[in-house]
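All protein chains but one are shown at their positions in the complex.
First chain written, first letter: the chains are A, B and C, and each begins at residue 1.
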Amino acid sequence: MLIEQYLPIAILLAIAIVLSLIVVFISRIMGPFRPTAKKLSPYESGMTPMGPAVRRFPVKFYLVAVLFILFDVEVIFLLPYSILVQDLGVYGLITVSIFLTVLTIGFIYEWKKGALEWE
Amino acid sequence: MDIPTLESLNLLAVLPAIILAAYTGLLLVVDLFIPNENKQRTALLAILGLGATGVALGVQINQYSAIGDQMAFGGLVIVDGYALFLQGIFLLSAILGILMAMNYLPRRGIERGEYYSLILFTTVGSMFMALANDLMVVFVALELLSIPLYVLSAFIRDDPGSEEAGMKYFLLGAFSSAFFVYGVALIYGGTGTTSLDGVAAVLAGEALNLPLALVGMGLLLVGLGFKVAAFPFHMWTPDVYQGAPTAATGFMSVGAKVAGFAALIRVLVTAFPGAAQAWGLLVIAIAILTMILGNVTAISQSNAKRMLAYSSIAHAGYILVALSAAQFPELAQEASSAALFYMLTYTITNLGAFAVVMAIEKDDGSGVEIEDFAGLAKSRPAVALMMLIFMLSLTGLPVSAGMVGKFFVFGVAINAASQSVWLAIVAIVGVLTSVVSAFYYMRIVYMMYMRDGDEEAEYPAIKPALGTALAVTGIGTLVLGFLPTLLFDAAQRALIAGL
Amino acid sequence: MQAIFAIAPLIIILPFAGVFINAFFGRRLMENPDSPAPGIVASVMAGGAFTVALLLFIGLLNDPAGAQVPLFTWMSIQISPERTFVIDWTLRVDTLSSIMMLVVTGVGTLIHIYAIGYMQFDVEENVHKRHLHGAEADEFKRRYFSRFFTFLNLFLGSMLILVTGNTFLTLFVGWELVGLCSFLLIGFWNDDPEKGVANAKAANKAFIVNRVGDFGMLMAIFLLFWSFGSLQFDEVFSRGECMIEGSQADCITLSPEELDWNPAATSEEEEARSGAIGVLASLAPAEEGPGELNTLIFLGAVGFPMGAVVTAITLLMLLGATGKSAQIPLFVWLPDAMAGPTPVSALIHAATMVTAGIYMITRSNVLFHMAPFSETVVAVVGGLTALVAATIAVAQFDIKKVLAYSTISQLGFMIAAVGLGGYVAGIFHLATHAFFKALLFLGSGSVIQGMERGILAGEAGHGDEHGSAHDDEHHAEHDDHHDDHHAHPDPQDMRNMGGLLQRMPTTGWTYIIGSLALAGIVPLAGFWSKDEILLDANNESLLVYILLSVASFLTAFYMTRQVSLVFFGQPRTDAADQATESPGVVTIPLIILGALSVFGGLMNLPFEGFHQLGHWLEYSVTYAHIPKFNLTVAVISTVVALAAIGLGWLVYGRSPSQSSEDQDPLASTGPLFGFLEAKWYWDELYEAVLIRPFTRLSDFFANTLDWNVFHDWFHDTLLSGFFVGGSQIMSKPIDQGVVDGTVNGLANLVSGSSRGLRRIQTGFVRNYALVVALGVVVIVIFLVARFVL
Partner (left out) sequence: MLQETTFLAPTSWYVILSATLFIMGMAGVLIRRNAILIFMSVELMLNSANLAFVAFARSFMDITGQVFVFFVITVAAAEVAVGLALIVAIFRTKQSIDIDELNTMEG
């Protein structure tokens, strides 16, 4: 294969970038721009804004993030398997089910530990 | 493409490890349904599982002479005498570790079922460290071993010391394992394989890219050197040992260290006989520095746990002495068996020492200063006697396990001295430093027997669990001292086919 | 081997049985807290060991070749595919070890018996000191009385392990065990209200000083194993002699039958043997010396001439001997060791343990014979020690201190003897010295307790007019030093004694006999053995001869001084006045030992046909030789001794001082006497030469190796050059507590550097990471360099 075959992709990229830029700036270019404090204040559906827009996330999010990572990883192993599922046959099935059992154990654990209850 | 079959996995060969792994997962779930007030059951269950594993292991050891070495997981894992012997050590230390914890955790009010599961996880990791025949397995085992330890050392919630210990251990551990991984990457780049035999073969023949592999080996040395707390990768040890709950410290001081050596010896001896001179010199240098630093720094410690941490660094040095003799192929076997035996004696003695520390530690975790040993001989003669035994053994005075272990280790170094005079030097440094070590070990003896503690200092009651642990370790130390041949032969037989 | 030798293991088993009994049932044996049961058990065991020793001795009379009685295989290590290194625990019964066994068990038994009486009183007194009453007191008695005898038996067993060992390793095990016992027994009263700490310190001093010696031993053993491939006595010696002409390889792979030649071979057997090994035929002691020992011994990659290696080994052994046998420079621990109860001083620090060094050297006579240089060093060290210690003894006032230094000096005699190749003389003196020095120590113990009884009596309140008058005049005219000197007279200070001969006749007379024996008066035991040593010295080296002669002059002198201070003249304190004789259990051993001190010489008279000991030892000591009796030497030594006694009598005996405050007559020599009284400032010398420099050096370590320096350099200069804020990591100075004072000068060095090293441990994760990273860099550089170069 040759470098030329990348050309369409390159063009597509270029167009995408240009378009997005246009979309972003067109309003600024076209419309009038007379800022006031109210206008600049973050929009909270009409209410007067309270506190800074940027706040610390509660630790819960760390927890969720961690859990996400853990279960995200299993995809790494499942993807190759899913491709070869036919060839691997029983052997693959058993192996993967072992893998999933282990993950499930982890899942049961955090479930019982209440990591999944939001409040 | 060829699909491996379940037969090709040869799971039977690694049955003990698999049993333990499965059991651990199970225990983790079962523990959820055990009410908090009697987590002791979890501990008993854990011991049960270890026992079952032990049985399986025993059967294997029995058949070993008949069957010989086996491969499993298509050569990723090798089951030889070396692995069997070490697995034995790991199970022993795990059982003892749990026994101690059963008494200790409730007192500190930190008993949670996870503790026991975590110990089992670590043990599985250690076992695979010993079984590994492929850097991939070594790496996964290494992490499976380390990560639970991070948690264990931070196990006392919102106790700054414990948290600090956990954090330090974790950051540095991750740091060093990064080196390890990169080392593997370089070796893979240099030789095109990660299997130990493969690497050896390539290095023996026309290496694809030798310096890459060599540097990779160096980085492996870093990663494993960190686990065994060898200079200059020892820095985490004192802080972690001091901050972590004593039960965890005791377990960590043997389990992790021995596992680290298990992999270190296996990797260097199996995969890098080609580069023996290179790592030989490195190991010698590291051994010398480790022994000196550990022993010397231990002297000015005032906290018993910290002192023992430095002493454990020193002992890593002694084991390295044996390893450094293993650079000569004809001595590799003797050297490794000396190391194995030393690790066994060290495991038992050191666990015992920590058990004593736990026996005098107060419920708030204080009372582990060396001064707190004062007058122990009066108030707790039995415990003091135990500590005396352990201290003598750690010093290496006759007739104790430690003396025999040192004798073998230095003996093999002396033998190897006919090959390179460095070995002589390392042996001499070893003897000198163990003389030095008498200073700080005897200081505890002096405290116990020649100083009066305050009379009303009352120590926590010793529950049967801890008592058992103490008895086992104490008797073990003496037996190993008087009848070393018993196990040394075992250690050697372990090596006949191994490595 | 004779059937009788099969009982050899008993000699070790019995004492340990005693240990077991006393350790576990000792207290139960003492239902009545005053019952001497544990003591009796221990004594019986010791006596049993003695009978075993006797039986073995008889066995040896029939079969002098002796035997090696295997106990069990201690360890076996696969050195290399074809060779296994086995250490059997084998008891070696030969003429040399049997002599040692007899002395150890014999004297040991007597001292055990004596200790029964002594310790009952001693424990009683410690109960008083601690103001214990009722059950508490009883428990105290039970604990300490039985503990003492446990230790004593343990010592006996260990000492026997030492002398019966068949390999250097077993010897070393015994070596360490006796060291441990001495440590335990010196610190026996470590919880004594006043002297407790001092005792503990003394114990530690002994322990640590001995570690230095042990280090020498250990290195010697490693070297031995390294160059001769074995630790078994016979193998080592035969291989050694083989290597004089053969190569290391040939000799180490001698076939077994060549190995088990027995050193007791008589000369023609030796011829045969040398034929067998094929190298000893040409070996005549005359033509030996480093010159001949130029075959290479390979240590590591390099080969050294055999002479050098053997010299190194023997010198290291000497270091070990100076530790155990309290020779220059390591003798400082022995005087402090007198902190232990008197039976301990007698048994361990006079009769047996301290002679281990002499035994060890005699045992290795083959090696020493190969290294003339070491022999000279040994002889000179011995001679010097003999002289120096003797001078110190002249100016001591503590009755036990005098004996302690006298012991050091006598050990010097023995070391000098073995250094001169006079192994017979050395062992001979070892035996006789064991008799009379044990006697003297036990006597002193009896004296001390007599004094203490006197003190108790005084406290009980009936001090007669003489005493009280004495009392007043002191209160009237003397400063408070003398005041409390008198109020609580130190029962060990000879200035407080005097005129005890009437009050303690048995003790007194036996003591006098002992001192005469020590002074070397015909025909007492001491004369013959010392004369034999002087003979050797006279033949071998003039220097040593002079040293020893002066030393023996001083010996006679200070003994006279002591005897006249203690037993003659008027009592100088009430205590001395009311001192009373000790009970039979104490005095009977004195009498027996007295008899031994008188007739002990018979075992080896220097006349043709009377050299029993000499011929006896020839079976086990390859280079034993018997010097020709030389009348002039004998006469000179006698004259010297008599002169010294006369002088001593003139100075001390004729006009005995009346009160305990009188100056010592010799004090007129001013600084000299002070110098001697201060023990040549030996400890201060160590303080100045070792400890203080070490401390300074360690400060140097602490400050120069200080992590801050390195760190600031690294971080501020390198890292913070690129990144901000790295430098304040290290800003926290660390000051750590001082090491507990239990470690001596050497430790100061180590602990100093230790504190230095501690600074590296800053507690900052990033520094740890930094160190790791540096380690990585070094390793990688090393490996790359290896590959590139």
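Rule of thumb we're sticking to: contacts are C-beta pairs under 8 Å (C-beta built on N, C-alpha and C of every residue); 3 or more make two chains touch, one makes a residue touch a chain.
All values derive from a computational prediction rather than experimental measurement.
Judged over the whole assembly, touch between the missing chain and the shown ones holds for A, B, C. Residue in contact with the omitted chain (choice from B:Thr42, B:Gln301, B:Gln327 or B:Ser400): B:Gln301.
From the set B:Val29, B:Leu44, B:Leu171 or B:Ala201, the residue in touch with the chain omitted from the display is B:Leu171, counting the whole complex. Only one of C:Arg130, C:Lys195 or C:Arg766 touches the chain withheld from this view, namely C:Arg766. Screening B:Tyr64, B:Phe128 or B:Tyr188 for touch with the missing chain picks out B:Tyr188.
Seen across the whole complex, the unshown chain contacts subunit C at 719, 723, 725-726, 729, 732, 734, 736, 758-759, 761-766, 769-770, 773.
Although one chain is not displayed, its contacts with subunit B can still be listed: residues 136, 139-140, 143, 147, 150-151, 154, 157-158, 160-161, 163-168, 170-171, 174-175, 178-179, 181-182, 184-186, 188-189, 192-194, 238-239, 242-243, 300-301, 306. What subunit A contributes to its contact with the hidden chain is residues 2-3, 59, 62, 65-66, 69-70, 72-73, 76-77.
Everything below uses one rule, namely that only the chains that are shown with their structure count from here on.
Taken as a graph of touching chains, this assembly forms an open line, each chain in contact only with its neighbours along the path. Between the Cα centres of subunit B and subunit C there is a gap of 40 Å.
Centre-to-centre, using mean CA coordinates, subunit A is 80 Å away from subunit C.
A separation of 42 Å divides the Cα centre of subunit A from that of subunit B.
Within subunit C, contacts with two or more other chains are made by no residue at all. Taken together, the subunit A residues at the contact with subunit B in this complex read 87-89, 91-92, 94, 101-102, 105, 108-109, 112-113.
On subunit B, the positions that touch subunit C within their shared complex are 167-168, 171-172, 175-176, 179, 210-211, 214-215, 217-219, 221-222, 225-226, 231-233, 235-236, 238-239, 277-278, 281-282, 293, 296-300, 302, 330-331, 333-334, 337, 370, 397-399, 404, 407-408, 410-411, 414-415, 417-424, 427-428, 431-432, 435-436, 438-439, 442-443, 446, 449-452, 484-485, 488-489, 492. Across the complex, subunit B is touched by residues 73-81, 85, 172-173, 176-177, 180, 187, 190-191, 200, 203-204, 207-208, 211, 214-215, 218-219, 222, 225-226, 298-302, 736-737, 739-740, 742-743, 747, 750-751, 753-755, 757-758, 760-761, 763, 765, 767-769, 771-772, 774-776, 779-780, 782-784, 786-788 of subunit C.
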